[in-house]
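Note that this complex is displayed minus one protein chain, with the remaining chains in position.
Just so it is clear, A and B label the chains in written order, and each chain counts residues from 1 on its own.
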Amino acid sequence: MRMFNKAKLLAIAASLVLSAAIPVTHADEQYFPLQSYRVGPYAAGGTGFFGGFIDYLNLINTRDGGVNGVKLTWSEGETQYEVERGVEVYERLKNTPGVAAWNPLSVGIAYAMIDRITQDKVPLITINHGRTDSTDGRVFPYVFPLLLNPYSETSGIVNYIASKEGGLESLKGKKIVVLYHGSPYGKETIPIYELLAQKYGFELQQIEVPHPGNEQQAQWLTIRRAKPDYVVLRGWGVMNPVALKSAAKVGFPVDHIVGNVWSNSEEDAIPAGDVAKGYTAITTQASGAEYPVVKEIVKTLYDNNRGNLEDKNRIGSVYHNLGIVNGILNVEAIRIAQEKFGKRTLTGDEVRWGFEHLQLDPARVEALGAKGLFHSINVTWDNHEGNGYVTFQQWDGKKWNVVSDWIAPDWALLRPIIEKSAEAYAKEKGIKLRTTEDAVTATN
Amino acid sequence: MTIATLEAIPTSYTPRWLTPVLLLGIAYLIIPLVGTSYLFEAILLPFLALSLAGVGLNILTGYAGQVSLGSAAFLAVGAFAAYNFNLRIDGLPILGSIFLSGVVAAAIGIVFGLPSLRLRGFYLAVSTLAAQFFVQWALTKFSWFSNNSASGVIDAPPLSIAGVEFNSAVGRYLFSLTIVAVLTFLAYRLVLSQTGRNFIAVRDNETAARIIGVPVLKTKLIAFGVSSFVIGIAGVLWAFAYLRTVEPAGFNLDRSFQILFIIIIGGLASIRGAFFGAALLVVTPLILSRVGSFLLGDFFDSGVLDMSQRIVLGGLIILFLILEPDGLVSFWDRIRKRTTTRLLRQ
Partner (left out) sequence: MLDFDWQFFLEVLIGGLLSGVMYSLVALGFVLVYKTSGVLNFAQGAMLLFAALTFVSLVEKGIPFALALAITFGVMVAIGIAIERVVLRPLTNRPPMTLFMATLGLSYILEGAAQLIWGTQVHGLDLGIDDIPFEVGGVLISQFDLFAASVAAVLVLLLSIFFRYTRIGLAFRAVADDQFAALAVGLRLPWIWATVWAVAGLVALVAGLLWGARLGVQFSLSLVVLKALPVLVLGGFDSIPGAIVGGLLIGATEKLAEVYIGEYFGGGIESWFAYVVALAFLLIRPSGIFGQKLVERV
């Protein structure tokens, strides 16, 4: 115990009372505070995502010496996916100089941060998830549900089923069951499925699975009786493998089950074992390690024992690649903002400007070594999702294989619904809608 | 159980009211001046809300002897009720919605307290889980509760009383502090009253209580009602002052256990105990994570550190239960006694 000298203990005590922020004096650094979760029920997803994110930031530092000479830094605070811990980490890390953006990968934590980051003027990235109406940049200047919000996901899934059946017209008379997790997250898309069922004339039944979803006998027997053409799995955690297992139990063909973004990882398929073979799920980023950027991460980091994943087999897994794509989007937003504001440490608001001009066409995506990993993104000041394309992967028992083209959700159909919801929020909170003029500049 | 029936009588000659008044003085006058936003947002606000929930549960479990595993449900009821009162009744002041939400929580608490008339011990404890799961289900299921918000998450309204805004970190702290102080004082008065003595009589021996004329059934239901009232208001503080956003999933079984931990570690049947317990449970994980990453961060990755912290936390809880059966309160009183006797001897 002698190594615990008094100064060290005092430092801990002081940092606890005041704040952990130990001012970093280097001039050109951009800092990413990470509210990671590497322990608890969702640790598998957390280690993959934050592993991929850190790997990409590390790659930029090692290979390019940062973004135009600005080093990327980060530190982690464990949240266990719990909202209060997420808030604690936010308060602890928010005063570190040069915060670029927050990337919690947790709906609950993201919600609790919306007021705070808006006040502090720092972007909040909720890639592939989060609050659908935060797509509306007029109301949510600092929140970015990049690539895919839940409504677009719904439309993407229905478009995929249509493409398998031979076009949107063929949906008429088909029957689709949506099996959703009994939580606000699970219920969020109920009206959208109803809307699409009406529009395309398919029969729809939505069935709830109570949390955590480790028992689905009753639901699948109901499905067996309903004899649908497809089942959409809007699952969460343990609910996914159990759904696949119970489907096999009632003899429902697994290749007619389509999973959503929270049902699309290795962690969802592996526990189901053999019966998961043929299961298909939506994704915005293809899995696999054959993409140049992933290969470079392996070469630069993992071959030198500097990779973040403990288990090298998980390189190129769904969550790892999502982390990498998330890294690309964050870094490119900084690069774009630097072109306008100068190659230095940016303020959060300047990074926000960068995200609002984050336009990566397929050519730029290829130049970044991510061709095939994700399609493109086109964020504007009022569209914070950026029209991400989706693709579908099928599980072959060992890994995911892409089985569809890049599919576009029906953004035009969804936009008015999103705007309505955002405007209602603005009214409740007394927020003035932004206009183009408000978005052209940034404070520093 | 050898738990002090009433607060331990201080050994020194200072009047009983001196310590609370001193503490409140510090809390109102000094802390707002020196505290940082981290201190308020990450430590004091959750501490205040959880302490109040602990006070509430202590009335039920510590004083009246009825174990509940459903505290989080009543936090949720309070939070959602206050949100809806505030949303749907125009011009109702925020304190009005807070009070009404406590009333709603109390009513629901009494309903879920009905099994206590027939059940005891763990049977009762497990049956309170029905409240835990039912409330969470209902709040998720009926989107009316969350004003049809697509995501089921609700946002806290701005806090203002008579035109004075309490929206900054310090403001929300003072807001919570005041409510907690008032309710704690009332709870303190309650447990010293005849009702409080009835609680203890029912806890210690139900048959004997009945013989001496304590209305056992009524007393149990009062305990459930009062306790749920306090916990419901704690839920409002949790939602409006601390997180400022609520989702039903945040009020899960782990939260119920956390509150139970607070009163058992702090000291059953002690109002102060809830504060001790809450302080320990809020601060310990933070210290563990700081100390862990400060001393060992260079050697292990964060996953290993975090899992070790979980193990250490579990170990500390067990160790504490073994070493300090009557909670932090008795530990504190021992220390105080020792220091005062030493001072007096000099």
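What we mean here is this: contacts are C-beta pairs under 8 Å (C-beta built on N, C-alpha and C of every residue); 3 or more make two chains touch, one makes a residue touch a chain.
Keep in mind that this is a model prediction, so the values were computed, not measured.
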Key: Of A:Gly65, A:Gly201 or A:Gly273, the residue in touch with the unshown chain   = A:Gly273
Key: Of B:Lys141, B:Arg197, B:Arg210 or B:Arg336, the one touching the omitted chain in the full complex   = B:Lys141
Remark   = The missing chain sits against subunit A at residues 38-44, 47, 182, 207-212, 214-215, 217-219, 221-222, 224-225, 237-238, 241-242, 245, 248-251, 267, 270-275, 310-311, 314
Key: In subunit B, positions touching the absent partner   = 1, 61, 65, 67, 115, 118-123, 125-127, 129-130, 133-134, 136-137, 141, 206, 253, 257, 260-261, 264, 303-304, 307-311, 313-318, 321-322, 325
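Criterion: only the chains that are shown with their structure count from here on.
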Ask   = In their complex, what parts of subunit A are in touch with subunit B?
value = 4, 8, 11-12, 15-20, 36, 38-39, 43, 47, 76-78, 80, 83-85, 87-88, 91-92, 95, 107-108, 111-112, 114-115, 131-133, 182-185, 187-188, 191, 210-211, 310, 421, 425, 428-429
Ask   = For the complex, which residues does subunit B have touching subunit A?
value = 36-39, 41-42, 46, 137, 140-141, 143, 146-147, 150-153, 155, 242-245, 247-250, 283, 285-287, 289-291, 294-295, 301-303, 305-307, 309-310
